[in-house]
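Subset of chains shown; positions unchanged.
Chain IDs A, B and C follow the sequence of writing; residue 1 opens each chain.
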């Protein structure tokens, strides 16, 4: 990752010549393709692509790439696209409640330099995780929610997010439901971890529900937050085996190991621009 | 498996001394314990046990063991129990519709001598699998169902099952719903394979539903059939990873590999008397 | 699969413009790209690509594509390539010894029409599997090996393979070592299943070795056969958990479920032209 790269994520109606057009665009302008993945959803007749190229000898200045691509290609092929540069460091906020396992996993990777990310802000509705934030030297804000103040608190949260120039939000076992208005402010930019193998056990207390149902496998699911609870586009899932010997408490503990790894993987996919959302599903260029 | 073994599966209210009582029963009567597993469900305050012993020097004749145990132990400790002998060969019927993958997997294991089972009967609502049955030399009966004849057909099925002295039934992708009356005739003796990771995607077309939801993992579930559709006690589950590149047809194919293995494992657990059903869950002494 | 497709697998030294060149070739000649996957091995500085296109409006006749691509592209970019058409049905021979599980899995898929393949020939060193071959109506030849006749037997095997116009060979638990000469006749066209998680437990009796070592997970590995025993390019692997309760016999049984699925998946990757071998490793365009 010594040289600057550009990454474009594209979706468009499928038609012949799309791959050739995009690769030609990069090639004739002096870019060197580092990675290309494309996918055609036959059912939707839709084309998806992720292409990453080295900017060293690219003749279009980076601030003009988006306009150029829009004018010359996107318009012609009816493409929707997003352009990223790998030398920009995204800014992430973490929302937590009382549990530490996901937060620790995130901050351990962060301080070990595993991710290209900045975490200037942790927001919670409880004091419980302040000591963790302080150990890692990150600002921790407690905004206590009750049934009457959600709008007010969310306004404060949004102000903090804006002030810190936050690009995306991670709900690291944040046990509150966000309003549609809040969610619309960060479309496909709020990553949640749900402690079940969705769509099984939607809602609260999934481990109790799994125990009651007597499943032999439990899971965890990381997804983008949308207006419908636990129904947003799934980014990553994983599972582990359980037996009749596992109490609900054991499920919670086994599940926590899933939750933290699944959430961190989802964050990584998001950070490396590998996730393309389309009609409540994700194309994961992994 | 040279010597005859007895196996008892026990459930009872939990209290001190249960393990000692049962092991003492076997020991003082000359049995040698081969295997013992017990489990206490703290939430239900219920005790479960599977114990297997060598009958070589056991002084109680096998036809009297059940009465003796009932009188001397089960009554005293309020135990429910089932007694099996490993030299009895259970008799199994297979119900199929049009798909061959589970049927082939079952018959391949059967003819390879992998299981201690007899399969004298295959029942279907279609002619499609007759050629498979014939290759393996097993009687194949087609009983065509329509919306008006279910009671009549089930009566014929039950007559066939009785005539062949069937102990338990395997629904190897049999795409019909059984009546409550039929199910009650074989309580916890009908094993189904459902082509999803239950309780997700209950009902018909789970692979289509999984595709629509955009899950990253699909599964298969084998369970005992109860009156409520796809809601019986789960015996075994397994999963496999999928990606956005997998069409519904791919999900079906990947799922079939899960289905056949999961179903065959469930059959094996059933045959080796490792499954104890309690309140719509299974204790799996595996 | 209604229309004919062409598939090219390419490897070449990496350089800018490779993707654009190949996609341009297809595009300007009227082909519609169905699927494209590329990979660059930075360490080897080598480029790999699999590209599949619809031939409906492709203006180069299929018998001239190879020459045309060689002259116009492969030479220029120092590419090694293989060209396939999805409407050709590959011809596969199966070699077995005494075990039925892999053979049954292959033949069940074959007769269910799961694969685009023809299986005109099964070769064994034992009579044991003849009944299985006969059930599926496939020629079964027994060529008994002893320590003195390997060259003679292999000559007979090669004659049979030639006579049946066999494209590739599957060793479905064939417990004999092939000579280098035999292997060289079918380079990267002999698929073996090894009953361990290679490179652990190379050679005979891997389940015994796994038991002795006390591993908690066992595996199976499908690979192309090369001169060095159990060291060829790995196509697919899978694993399952075991415990101290599993005897060697249990490992064998649990392993057989892995072996048959892993081998069948490897066959499918091979049949769908998704495997590119490079320096004893596989690029798997899956």
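Methods note: a contact is a pair of C-beta atoms (placed from the backbone, for glycine too) under 8 Å apart; a residue touches a chain by one contact, two chains touch by 3 or more.
Everything quoted here is computed from the prediction, not taken from an experiment.
Counting every copy of the one repeated chain, the full complex in this structure comes to 4, with 3 of them shown.
Definition applied: only the chains that are shown with their structure count from here on.
The minimum number of touch steps linking chain A to chain C comes to 1.
Rounded to the nearest 5, the angle that brings the Cα atoms of chain A onto chain B is 180°.
A centroid comparison over C-alpha atoms places A as the chain most distant from chain B. One simple way to say how far apart two chains are is to compare their mean CA positions; for chain B and chain C this gives 36 Å. Among the residues of chain A, none is in touch with two or more other chains. Looking at the complex, you find that chain A touches chain C at residues 16-20, 23-24, 26-27, 31-38, 40, 241.
Residues 39, 41-43, 48, 197-201, 213-217, 219, 233-239, 243-245, 247-248, 280-284, 286 of chain A are the ones touching chain B in the complex.
Looking at the complex, you find that chain C touches chain B at residues 100-101, 104-105, 108, 111-112, 114, 135-136, 253, 257, 261, 264.
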